[in-house]
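A single protein chain has been omitted from the complex, and every remaining protein chain is retained in its original position.
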Amino acid sequence: MSEQAVAAPSAALRVERWSPVSAVFTALLVAAMALLAFAPMLFGQGMLDNLIQLYFLVILAIMWNALAGYGGLVSVGQQAFIGIGAYAVVFLSVEHSLNPYLAMLLATLIGGGIAIPLAAIVLWLRGGAFAIGMWVVAEVFALLVSLDAALGGGTGTSAVLAFNLRYTPEQRLRNTYWFALAAAALLLAILFALLRGRLGVSLQAIRDNEDAAASLGVHVLLGKGVLFVLAGAGCTAAGAVILAWQLSILPLGPDSIFGVNWTAKMIFMVLVGGLGTFEGPIIGAVVLYLLETYTSTRLGVWYLVLLGGIAIGVALFMPRGIWGSLQERFNVRLLPVGYRLRGAGGGR
Amino acid sequence: MSRTLLSVERIDARHGLLQAVREVSLTVVEGETLALVGANGAGKTTLLRTIAGAHRPAGGRIVFDGEDVTHVPAHRRVRIGIALVPEGRKLFPELTVEENLRVAAAAGRPGCWTVDAVLEAFPLLQPLRRKRAASLSGGEQQATAIGRALMTNPRLLLLDEVSLGLAPVAVEGVYRSLATLVETGTTIVLVEQDLGRALGVASRVVCMLEGRLVLEGRAGELSREQVTEAYFGLEAGAR
Partner (left out) sequence: MSWVNAVIHGILLGGFYALLATGLSLMFGVMRIINLAHGSLALVGAYMTFLVVEHVHVSTYLGLLPVLAGALVVGYLLQRTMLERSLRAGELVPLLTTFGLLIAIANLLQYFFSPDVRGLSAGGIGTANWRVSGSLTIPWFDVLVLGIAIVVLGGLQLLLRYTQLGRELRATAADPDTVELLGVNARAVYGRAAAIAVATAALAGVFYAMRSNFDPSTGPTQLIYAFEAVVIGGIGSLWGTLVGGIVLGVAQTVGARIDVQYFALAGHLVFLAVLTFRAIRQSVGLRVLRRVEA
């Protein structure tokens, strides 16, 4: 392999961060988000209820993907933060009579705050040890909550009073809708900015080879820590939204607010949409939302069997998911978080 | 003694986009010792690993003892008599010398090579039998690696850079045992950087350059200059 052979084509290559397509799409997406803010004036309550569900699923999916797809951290315990979010809102708004939406905002910060010391412990674990370690963390929080009689103990609790004291059901739905939309938009924007910045580059290096990255001076733990804290805060926000959406929660069991079924849903969304792609998890969230809305009651326990089965199938036979496969075929990137080499003739 | 044991037919091998071996054809006759020489990156190791089944070829055919083995997995090739001593020795560090040898019993090929026979052929291993492989010196590790390959009772032994990284004394020891092997009639293909050593032990020499075979001849009939030229790709040596 001569040096010329390497050098020659590079003259015809250029590094591309935005393409016309992605610029137009990103602008459209921002515009669409802004338009969605007016949905409460246009749609009925049922539609708003559905959209809230879609938004928190999107949050959960992009946060889990941030961890696994960009940080290489497979967590089966992110439900810890979902539960923390829901219970922090109950604690602040029911026990301390705070405005529930202010409580939701504070809860998100609390979740991010808890994630910081936690990161210092669990990020030393690698691979599967991190995965189950996080599950233990979720179990610990669930048990602690269930031991607290003021939070309803093992039988769960409700935030109906806190919301109903201040808002009519219509107002609650509308406010919750805006909170969920704002949280989803903000988290997407933060992740987008992070991945396009220095962190994106160092994460790419860590993903390629963790040890080599470390020896080049990339601060591996810091890069993962930033993602972990962001994902912690994001999942907490989703948990707060889930509380405001379903109002009553349980602490224990696979289907509860601290339940492992949330992880099943997150893994499903991210794998189906495309692990490690920015756009994929959003698609995965839409797919799960459609499944949940139109089939889950009919399928019963088979619904989760189906989620697990599809996750296995996609992981083995379509590892890039829906979006990754499309991207590979058409070489498009709508929300550009990486760098791309383009030849003079276009395409790879 | 001129039956063809191995024939490599127009083998192509790649590492990703890099083509390491280009349309190489060669035959090895039963009982001979063939030295494969060439500069770093000439494709010798890849060719050897392709013959052993550790690397999947991109094209071509490998026939061993009349049987097409191109798509036979590595562990099955060992069972029909092809053994490779890989570059870097690749011992199992936590296993003892004896355990390293005994792993090769998996090949299930009965023959004259047993643990005792190997220890007899490599006397330096005798006192190290129960030592962990990780605690051995380079030469001791190399002897274990060769012994381990012999435990499969191979008909064709492929040796990759057996003297690399060894002290001169250890190299001497390794080559003395090779000479014994040659006398017992084992068919050997060996990759060696040291031209003098290669020409000394081999009956035939082939030289690779940038993935191609560029020179082939009997060890006695080739001059050192001819090989050197082919080795570095000077015009006189190119075919």
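Every chain is named by a letter (A and B) in the order it is written, and numbering of its residues begins at 1.
The rule is simple: a contact is a pair of C-beta atoms (placed from the backbone, for glycine too) under 8 Å apart; a residue touches a chain by one contact, two chains touch by 3 or more.
All values derive from a computational prediction rather than experimental measurement.
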| item | value |
| --- | --- |
| Chains in view touching the one left out | A, B |
| Option touching the unshown chain, where A:Leu51, A:Leu247 or A:Val260 are the choices | A:Val260 |
| Of B:Asp68, B:Glu94 or B:Glu120, the residue in touch with the unshown chain | B:Glu94 |
| Given B:Ala52, B:Leu159 or B:Val174, the one touching the chain that is not displayed | B:Ala52 |
| Absent-chain contact - pick from B:Gly108, B:Pro127 or B:Gly220 | B:Gly108 |
| Missing-chain contacts mapped onto chain A | 68, 72, 74, 76, 120-122, 124-125, 127-129, 131-133, 135-137, 139-140, 143-144, 147, 253-254, 260-261, 263-264, 267, 271, 300-305, 307-312, 315-316, 319 |
| Interface residues of chain B (partner: the chain not displayed) | 52-54, 73-75, 78-79, 83-84, 86, 90, 92-95, 99-100, 102-109, 148-149, 151-152 |
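Convention: only the chains that are shown with their structure count from here on.
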| item | value |
| --- | --- |
| Inter-chain centre distance, chain A versus chain B - centres from mean C-alpha coordinates, in Å | 53 |
